[in-house]
Structure formats: structure tokens, C-alpha cells
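Report on the following structure.
Complex shown without one protein chain; remaining protein chains in place.
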Amino acid sequence: MTGRKSWSVVSGGTSRREFIGRAVALGLSAGAAATLFEACAGPSSVGVPGGSPGSAPSDVQLAILYPQSGDIARFGQACLKAAQLAAEDINAAGGIRSLGGAKLKLVVEDITSDATTVRTVVERILTQNKVAAACGSYASALTLVATEVSERAGIPWLTGSIADTLTTRNFKHLFQVSPKASHFGQAQMKFFLETFGARGVPKVAILYENTEYGTTTAKGIRDAAKAAKLEVVLDEAYSARFTDATPLVTKVKNARADVLFPVSYLGDAILLVKGLKQFGVKVAVVGGGAGYLVPEFLQQAGQEGAEGLFSVASWNWDLACKGIDSFASRYKDKNGEFLMEHAGEQYAMTWIAAAAIDKAASADPAKVRDALASLSLNDGDKGAWMPACAIKFDQTGWNEKVHPVMVQWQSGAPRTVWPAADARTKPKI
Amino acid sequence: MRALTPRAYLPGLALLLVVAIPLVTADAVLLNILILIFLFATLGGAWNILGGYGGQLSLGHATYFGLGAYGSTLLLVDFGISPWLGALAGAAAAMALSLVLGLSCFRLRGPYFAIATIGVAEIMRLVVIDLPDVTQGARGVTLPFVGQSWALLQFRGKTEYYYLALGLMLATVAATVLVARSALGYRLRAIGQSEDAAGALGHDPAWTKQMANFVSAFFTAIAGTFYAQYFYYIEPNTVFGISLSIQIALVAIIGGVGTVWGPVLGAFILQSVAQLTQVFLGSSRFGGLQLLVYGVLLVAVILVQPRGVIGLARRVYGAACGRLPRWSRG
Partner (left out) sequence: METFLQAIAAGILIGGLYGLVSVGLSLIFGVLRIVNFAHGEFVMLGMYGAYVLHSALGLDPLVSLLVLGPVFFVFGALVQHLLLRRVLAAPDLAQIFLTVGLSIVLANAALLVFGADYRSVSVPYGDAYLSVGAIILPWTRIIAFAGAAILAGLLTLFLSRTDLGRTMRAAAQDREVAMLLGIDPDRVFLVAFGLGAALAAAAGVLLVTFFPVSPTAGTQFGLIAFVVVILGGLGSLGGALAAGLVVGVVESLGRFYLQGDWALTLVFSVLLLVLNLRSGRLLVR
């Protein structure tokens, strides 16, 4: 046999090259090891709950998947806090009764504000954890991607995102508790016409951020305006990360619009509202949700800046449903700010998930999915905390009972003012 | 007398191992990691054909990737055309763009060519965002999953994707070998030495580089189609983004620019970094750490070993071969 080279020990002065060579070899091996470790650390199959048949699991896991970083981190963080409060409340009330009082445990992960990272993260979480269901993810763009993964994995997913396209994909595992984006537009238009009456034919301006949320909501507004035979004088998409509102504000001013329907996240909402004020543009503003409903909006626009502003919303902390006051005020006491739109929905969704798990008497995602599909909650039931105070999912997974509401900033908080059945406050014109 | 040396049997073993992995395990996470390695090896390898062998350093290769992804996806979603055909359409578009870029920009010096490629990629990204009626703009395009289908290039599990990605990577490696050892490769090397002298030999240097450009654009676009069919969602900031363009170049540079296996090694290293950072930090910060390490690696490679890690890897490999058993007949 040809001889082997002996691994000569180099005394003193290891050449830099050799050192780097060994470091590289070590690094590559470490990387390979980490890769294999990471891969082997999780279960090799998807979603099947553990425990032998007949024994109740001690914890039921619910995945809470929201962006905790990036431009929309703010919203995700609030949703997480709401989920945590709900889980505490559920466990304090006895947990999942039909599973012997099993506790609800949250599996939390930051899916970031970036749509491509979402897919990898969600896939990792759903394949490495046995969850009964999942909730998320605030922005429709993120939810669309995430639910592709959950549908394929057979995990039921609850969401407060509003895009119409969420429920047009023939999915069996998607459950949308909130109104659809197209309904927002109709509601905004209906409210505007009812409240401001017929003062001639108002000129409508629509400005919207160019991703899923803005585009689908704007379409709803556009269609509703056309149906009401109103003149749309400005209809423009913008990139939410703009830093100077002057061009957009100037366009609104030049178009001589009577009413502006802006659909914005937070940063753009602030800049627009401030810009309109700076330029003295006299226009009624009916906000499209999101950025117009957060506490920061009040902080940055100032109480006078925000006062009187209307926005459409899918949820508000003062809806006329039984049981809302309790958790809304506890959230406020605990976190120092009012319970925001999507966060409130997440509180409700946590309870809805628990109700489904209870009904299914199982943490098996397939059984939980069936339970959700046949679930029916009414005013007074735990979880029935969306507008109309009822939950019933249709075949596409949409909560057919729900509708949008209009809120108005009054005295430093957004208050529900329309429709009358959901409101406790009157609108101030 | 023939000897079965490690250098002869190791590559065979490695290939066998790689091919066998999906047959042995269904671990989705491991398969995903390997698929990403193959994908980035393809992208780095394609970049390398133009950058390493052709000498034109592009910081805008995402343009071809995006064209591939959007080309095949829009044809599928709007007209129901199979992604196999769509991939070719996307690749054709990418090659056409590469021709325009080559004709107008090849005579620019290194950094300015790079800046021009950045400009082209940014324009593509912005145009795709600003033509929402055609491309769905910033919302991106979701591919509908209709079930297991070879015709529509959609699969429930990872196995098929694994072999497709592996095949694509090996095809890119083969293309690199062909380019390197062919007359084209010889001419490219001549241009690298002196463009004027090469021109004096009678071959048009611009056209030679353009050939490399075509091959590079082709494979990058095909990888884009694969990405769309694997991730089921594409949006302009990712597939046309400057971050992706830089990562593509990184794969080749860190691995070994101008070599056949450098990009494969580079892809392996970068994915290992990505996985390590995910293991140690949560998602919220891991993106930053991962890319930070990429940046540090790049600076380190440039300063210490500009030809890439492959040189060191070869020495380690050589040393390992020296220690492994060998058999001789006779």
C-alpha cells in the first residue's frame, strides 16, 4: 500500500495559510454539523400530535405568528400581547375543559415584515412544533404567504387580515374572522353619504399604499364610488415608505377633492395628515384603517390633529358586544394603551381557537379544523367579539356574520360611531 | 495496474450520497436547506460564467432572476402556460436583456459596469412595481397550488424539487466546464490578459463576452422559475432586489471566482452560515447577523484570499485524500 503522509506537527510558526486552512475546514465541519443538527432537531413529519391515543395532552399548542420586527412590528407586537392576555384568561378559566383542563400554550415566532422570510419561518415553526392551530399575521401580504404553508401542512389558520384573495383560493384550513377589504370600501362610502348627506356631488380622492392591503381596500372604495355615481378626481397608489408627503398632498389640493380616502400604514398616515394640515387643504378624511387606528397616530398627529378624523375598522375596543369591556380595560391597564384593532381581533381569535379545540375534544389539527368549520358563536359566548357579535364561518372560511364599523377619534381615543347597532357613541360632524 | 485512489472514488461517493439523501430521509428542513444550497450554487455558478470567466462583474444579476420568475409565473397565472415553457420564455427574455446590456455597457470599466447593472436591476424592480395591471405590482404574485403535477411543476413533498434543483446545479457546473475548456473559454482568458491583443487574433472580444453573458443569463433565469415554483410567491423587492444580486455574487466570490466548483462551495458555506445564525438567534435578528457574517466573510476573503476559499479547500481535500485508503490491482 502506498504510504500515508504523516500528519506532521509543525512546531512554532504555523504558516498563516495552514492556519486558515484548518480554520476553514473546522468552520465547514461546524457548519455541516449545525445544518444536520438543525435538521435533525425537529420532528421529521408534519403536524401529527403526539401522545398515545386515549391520553389527553398536557398542553395544547397554538402558534402565534406576527411580525415582531421591521416596519409593521408595532402592530405585530400588540397582537402578541393580546394573544398572551387571552391565553392567560383561558387558562385561568380552566383551560380546555373537554381535554381535562389542558392548558393552552402559545408558540411564538417573529415572522418579520418581509414576505419572503415569512415562508421559511412559518414552515420551520409548523414542521418543528405540534400545534393544533395557528393565528396571524396582520398584513395581508404576509398572511397570504404564510397560509400557503399552513394549508399544505394541514394546520387550521385564523386571521384578521382583510384581503379578499385570502378566501378565493379554495382553501380548507383558512378562517378569516374579519370583514373583507372590498366591504371596507362599501362601508366607508355608505357611511360618508349617510353622514354628510347630499351636498352636491362630492369629488372623491383615493390614495393607497401599493401592497395587498392598500390595493384591495382601494378597489372596494373605487367600486363603491362608481356605484354611487361619484366623481373620482384622484386615484393613486404610492409606496408606503415615502418620506415626503408634499407631492401627494399637492395632488389632493390640485384635484380639489371634497373627500379623501387614504389607505395607509402608520408612517404614511402621519405624513399625509400632517401634510394636509401644513398645506391647509380642506378635505374630509375617511381613513382606511391600519395607520389611522393606532395610539401612535394620536401621539404624532396630536390630539387636535387626530380629533374628528374618521376611519373604517374591522374591530374596535368599544364594540357593543358582551364581555368586551372586561378584557379591553384589562389590556389597557396592563399595557398602557387602548386595545388596537387587530390586537383585539387576536384576543377574540385565541378564544375562538380554544372553543374549537374544546368542541373537537382534541388537539389534532384536522379535528380542530372541522370544529372551526362548524362552529357557531353568538353574543354572550366567549370569542363572539367581532362586529355583529357572532362568529360563523362559511364554506370559503370567511366569517359571514361580520361587517366593518366606522370609528371616529374623539377625546384621544377612537370610538365606534357606525352602524348604530355596534356603536355606543354618536359621530361628531 | 490501476489504482483506485481517493481522488477517483470520492467524487463518485459524494454524488451517490447526494442523490441518495431524499430516498433515505423525508426531513423537510434538511431537504429545504440542500435545495437552497443547490439553488444558490446555480445562481453563483451562472454569475461566475460572466464574472469569473468573462471578467464582467455584475451587481445586478437579480434582473435575470426576476425576469425568469415573473416571466414563467405571469404566463402560468394569466394564460395557463406550463412553467416548463414559461421557463424558456423567461430565459429568452433574460438573454435578450443581456444582449442589450452587453452591447451598451461592456466597454465600461469594472466599477462602472457594476453601477450600470445596479441601475438596470433597479429600473426593472421599479417598473414591475409601477405596472400593477400587468405584474400585480408590489403585491406580488401568488402561484395557485393545484396539486401534484409534473406538467405544472408543483409537488407536495420536497423530493422532486430536490432532484430538479440538483439537476439544475449540475447543469450549471457542466456549462461552466464547457465554457472553461472550450474555445470560448480560451478566448475569454485571452481577453482577460489583454483585450486588444485578443482582438488582434481575429475574434471579436465583445461577442465572446456576450456568449458568456447569454449562458449566464439563461441559467439565472431558469433558477428564477424554479424559485417561483418552489416558494409559490414572488414579489419585486425580493426577486429584483439589490440584496439578492449581491448575494449571488458573494456565492461565487467567497467560494472561488473563475473556478468550476467554487460557487458550489460558496453556496454551501453561505447556507451553513444562514443555518447557524438561525439556530443561535431568533428570526428577528438572525437576518442581520447572517448578512453581517456574509459581509465579514467577503471582506476577509478579499483581503486574505481573493481567489476564494476553494484554494484552501483544495489543499484540505488533497490532504484528506492523502490519508484515505487506496487500492491497487496487481
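Residue numbering begins at 1 within each chain, and the chains themselves are lettered A and B in the order written.
One rule holds in what follows: a contact is a pair of C-beta atoms (placed from the backbone, for glycine too) under 8 Å apart; a residue touches a chain by one contact, two chains touch by 3 or more.
Just so it is clear, the model here is predicted, and its values are computed rather than measured.
Engineer: Sort through A:S113, A:S264 or A:S362 and give me the one touching the missing partner chain.
Structural biologist: A:S113
Engineer: I'm checking contacts with the chain that's been left out. Which of B:V120, B:A217 or B:L265 qualifies?
Structural biologist: Considering the complete complex, B:V120 is the one touching the chain left out.
Engineer: Who touches the missing chain here, B:Y112, B:W150, B:W207 or B:W327?
Structural biologist: Reading the full complex, the residue touching the unseen chain is B:Y112.
Engineer: Using the document's contact rule, name the residues of chain B that touch the chain not shown here.
Structural biologist: Within chain B, the residues that touch the unshown chain are 51, 57, 59, 104-105, 107-112, 114-116, 118-120, 122-123, 126-127, 129-130, 195-196, 242, 246, 249, 253, 257, 284-285, 287-289, 291-292, 294-299, 302-303, 306.
Engineer: In terms of residues, what is the contact footprint of the unshown chain on chain A?
Structural biologist: 69-71, 73-74, 112-113, 210, 236-239, 243-244, 246-247, 250-251, 254, 267, 274, 278-279
By our rule, only the chains that are shown with their structure count from here on.
Engineer: As a quick test, compute the distance in whole Å between the mean CA positions of chain A and chain B.
Structural biologist: 35
Engineer: Tell me, which parts of chain A touch chain B in their complex?
Structural biologist: 1-2, 4-5, 7, 17, 20-22, 24-25, 27-28, 30-32, 34-40, 42, 44-46, 68-69, 109-112, 114-117, 119-121, 123-124, 127-128, 141, 144-145, 148, 151-152, 165, 169, 210-212, 215, 237, 239
Engineer: Touching chain A in the complex: which residues of chain B?
Structural biologist: Against chain A, the touching part of chain B is residues 3, 25-30, 32-33, 129, 132, 137-140, 142, 144-145, 156, 231-233, 235, 238, 268-269, 271-273, 275-276, 278-279, 282-285, 287, 304-305, 309, 312-313, 315-316, 319, 322-323, 325-326, 328.
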